[in-house]
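One protein chain omitted, others in place.
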Amino acid sequence: MKRLRHYFRLYFLIEAQYIKSKMQYRDDFFISSIGMFFSSLTTIAVFWVLLASIPDLAGWSFNQLVFIYAFYMLAISPFQILFDHFWQLRFHVIEGTFIKYYFRPLNMLFYYLSEMFDIKGVVQLVLGIAMFIYASIKLQVSWNLPLLLLLAATLFSASLVTISIMMIAASSAFWIFNSWPVLDLARRLREFSPYPMTIFDGFFKILFTYIIPIGFVAFYPSQFFLGSQSISTAVYLSPLIGIGTFALAYWIWLKGVNSYTGTGS
Amino acid sequence: MRAYLSYARGSFLSGLAYRSGFIFAILNNLVYMTIAYFLWRSIFGDNQTLRGLTFEQTFLYVTIASSLMVLLKTWTDWEISWNITSGSIIMSLVKPLKYQWMMMAQSLGFCLMNFLSIVVPSLIFLVFVFKIPINTGVGLLFFPVAIIFSFILNTTIDYIIGLTSFYTESIWGISSTKDIIILFLSGSLIPLQFFPEAAQKVLKLLPFQAMYHLPLMMLVEPEQTASSYLVSLSVQLFWVAVILILARLFYNRAVKVLRVAGG
Partner (left out) sequence: MSLIEIQNLSKYFKVLNRREGLRGAFLDLFSGDYRTVKAVDDISFSIDEGEIVGYIGPNGAGKSTTIKMMTGILQPTSGKIEVNQLEPYSNRIANARRMGVVFGQRTQLWWDLPVIESFKILKEIYEVDNETFKQQMGLFEDLIEIKKLYPVQVRTLSLGQRMLCDIAAAFLHNPKVVFLDEPTIGLDVSVKAKIRDVIRELNHTQNITIILTTHDLGDIEALCQRIIIIDKGKILFDGPVQRVNQLFGVYRTLKAQIFDFNQETLPRLNALIQTKFPDPDAVHINQSEDFWTDLIINQEKAPLREVLNLIMSEFALEDIRIVEISMENVVQRIYDGALL
């Protein structure tokens, strides 16, 4: 418990300093927020354009798709905001600066992540909340306490799934150095997670449900709230799967950290 | 000329240095193709054609678009931004070469690397696994020329975005906004035919369709006449000229920041 308090205090101390130094570049923050705003809306725009030509997408209406997408935005926000430093991991590994994270008496994942905080991710979070409320109203989802608790559980789990997938991808830097293509692949897979998994069949359905579980980032968990008729077992797994994937991802991160040798002799 | 080509060779070779990256980049493209296949199959359902395109045409359009996107991803904007923020641009400015052409040469080397390592394997996969027939008519002759124009447009836009580093700390925001705009408005994500009529009219007036939509239609629609190909190429050429002039004007402005503030 004392450890935990120590870590919390440190986190806020380091982040506060980080944000202070970032605030010197205010223009940059505004431009980045605009960029974030547009990129968050792309998928919605795709749905909108597609549904101008067809009545529904694999049986899902525009508002239902907005709901799933809003769930997705909320689920990836913790990654976006708190885990942004993963994108830099390859530079630290290639240039040998990663070595400094070994020198402190702190958990390395914690110390590494504490050095960055993505302010513009907040834009995504706010947009996600707005869309979520919009879609809930349009779809007349009747929220009650059990449903809200379920929402919290599924969002937590879905966040962990996203974090795990990206963490494994980022950790690949320890073995192949330039992890960008792997992260890019992971991001691309993640970007398709708000699409209805029902468009896939056979092998790919199993792949995206159980092997690279992007279905759990948004589509399966949001079934609880959309009042779907046929709920598959995957849906019931969704509040639990996060812990498992995170355990695996952390194990891989540790493997990577232990196999890192730094550059030079 | 030789000097510029050596830059192209350099970026080509440094692309090779990271040996394990290609597999994932190819995989990335294949994953996209696979998901696009299922997505568009689901969108077409029982329809033979939508918006005047068959499923095969649409799928060819989006997959070639994705490969073209991979081809043109040369990070030129980031490279320039890095040059400016680290101050190493000075080293380029003292060389007896034009900075813009140096960057374009580097971008070309990168492009070739992307072509051989990612695009060719994906295309082989596309032809053999999805059995999508690629147009073998005259369009195939005009297509490479159209791609060269796309390359110039893309690299020059990247060049302009990179130069904004003279004014901002990080180009993440502006660069990702650019990526999104091109992605959405050029047809590289959804064929332009699927946009509402009114939106299509606007998109035809913008430079982005010249980067993806026009070249792609050369492959997708086999019954074009030679003159319609030439019309497409002229539209591209027009935008190439406009963007190049803009780049020159912007460079002259931006580089003053360096001269005045000392970088």
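Residue numbering begins at 1 within each chain, and the chains themselves are lettered A and B in the order written.
We adopt the following convention: a contact is a pair of C-beta atoms (placed from the backbone, for glycine too) under 8 Å apart; a residue touches a chain by one contact, two chains touch by 3 or more.
None of these values were measured; they are calculated from a predicted model.
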{"item": "Of A:13, A:133, A:148 or A:206, the residue in touch with the unshown chain", "value": "A:13"}
{"item": "Residues in subunit A touching the chain absent from view", "value": "6, 9-10, 13-14, 17-18, 20-22, 24, 97, 99-100, 102-107, 258, 260-262, 264-265"}
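Following the convention adopted for this analysis, only the chains that are shown with their structure count from here on.
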{"item": "Distance between chain centroids, defined by C-alpha means - subunit A, subunit B (Å)", "value": "28"}
{"item": "Residues of subunit A that touch subunit B when the two form their complex", "value": "25, 27-28, 30-36, 38-39, 42, 45-46, 49-50, 52-54, 57-58, 120, 175-178, 180-182, 184-185, 188-189, 192, 195-196, 199-201, 204"}
{"item": "Partner subunit A, residues of subunit B touching it in the complex", "value": "18, 20-25, 27-28, 31-32, 34-35, 38-39, 41-43, 45, 50-51, 167-170, 172-177, 179-181, 183-184, 189-190, 194-196"}
